[in-house]
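Complex shown without one protein chain; remaining protein chains in place.
== chain A ==
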Amino acid sequence: MTAADFLGSAGFDPVLLDQYGPSLLRGLRTTLALVAISVPLGFALALPLAFVRVEGGPLLRAAATGFTGFFRGTPLLAQLFLLYYGAAQFHGALQAAGVWWMFRDAFWCAILTFTLNTASYQAEILRGAAQAIPAGQIEAGRALGFGQFGIYRAIVGPQALILALRPLGNELILMIKASSLASVVTVVDLMGASKRAFSGSLDFEVYLWAALIYLALVEIVRRIWNALERRMTRHLRTA
């Protein structure tokens, strides 16, 4: 019994599945790639951003606040359009700079937009978590002879990560769903593949499949996050 037969017996249209199932799975691969690249890159960018927000001088802090303010204050869809069609207006200059290959490709435009967007959200999460660590602990660290780096590595960092874990999981879930916006700039992700399948079949069932797949992805993340939290807080539990 094939997977299509099994899903067919669960009440899904087997002919439709046969015709469009494979393209939806290819779309799912693109969705996973979008999220798996942009969210970790965003995290890597969020760490220095959050650090600057907490410890930077007035100029750096203003720059970081402006960056996160812009990306959190405007719709992701508008950012994507701005980057994709905006970049096209300057394709001569971008070509001269040798980066047009990246802006030419809708996938990399989406990655760049998503990375900058999620970086600003993650930076705010990390900033909040770092500032929630009681000042007394940092003073105690200094009294014990820790430097700035040591305080972040040994005292603030580990505790802030526990505080940030849940909101970061939320952000990952939001990005999984927000990645569907890539379909409006021609990326054939899960949503894009569903749109194509719908325009071919005019059968709403394909959107139901897409919804179920997104739901499954989010459920997987939720379970992984539960396990991560259990592991990261095991020293806080009494036997």
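Note that in this section a contact is a pair of C-beta atoms (placed from the backbone, for glycine too) under 8 Å apart; a residue touches a chain by one contact, two chains touch by 3 or more; residues count from 1.
Please note the rule applied: contacts and distances are computed from a predicted model.
Chemist: Pick, from "Helicase conserved C-terminal domain-containing protein", "ABC transporter substrate-binding protein", "ABC-type phosphate/phosphonate transport system periplasmic component" or "STAS domain-containing protein", the protein name that UniProt gives for the chain of this complex that is not shown.
Modeler: Choosing among "Helicase conserved C-terminal domain-containing protein", "ABC transporter substrate-binding protein", "ABC-type phosphate/phosphonate transport system periplasmic component" or "STAS domain-containing protein", the correct UniProt name is "ABC transporter substrate-binding protein".
Chemist: Considering the complete complex, identify which of A:L24, A:A46 or A:A106 is in touch with the unshown chain.
Modeler: Of the candidates A:L24, A:A46 or A:A106, A:A106 is in touch with the missing chain.
Chemist: Sort through A:L83, A:I138, A:V184 or A:V218 and give me the one touching the missing partner chain.
Modeler: Result: among the candidates, A:V184 touches the missing chain.
Chemist: If you put the missing chain back, which residues of chain A would it touch?
Modeler: Where chain A meets the chain not shown: residues 85, 88-89, 91, 104, 106, 184, 186, 195-196, 198-200, 202, 204.
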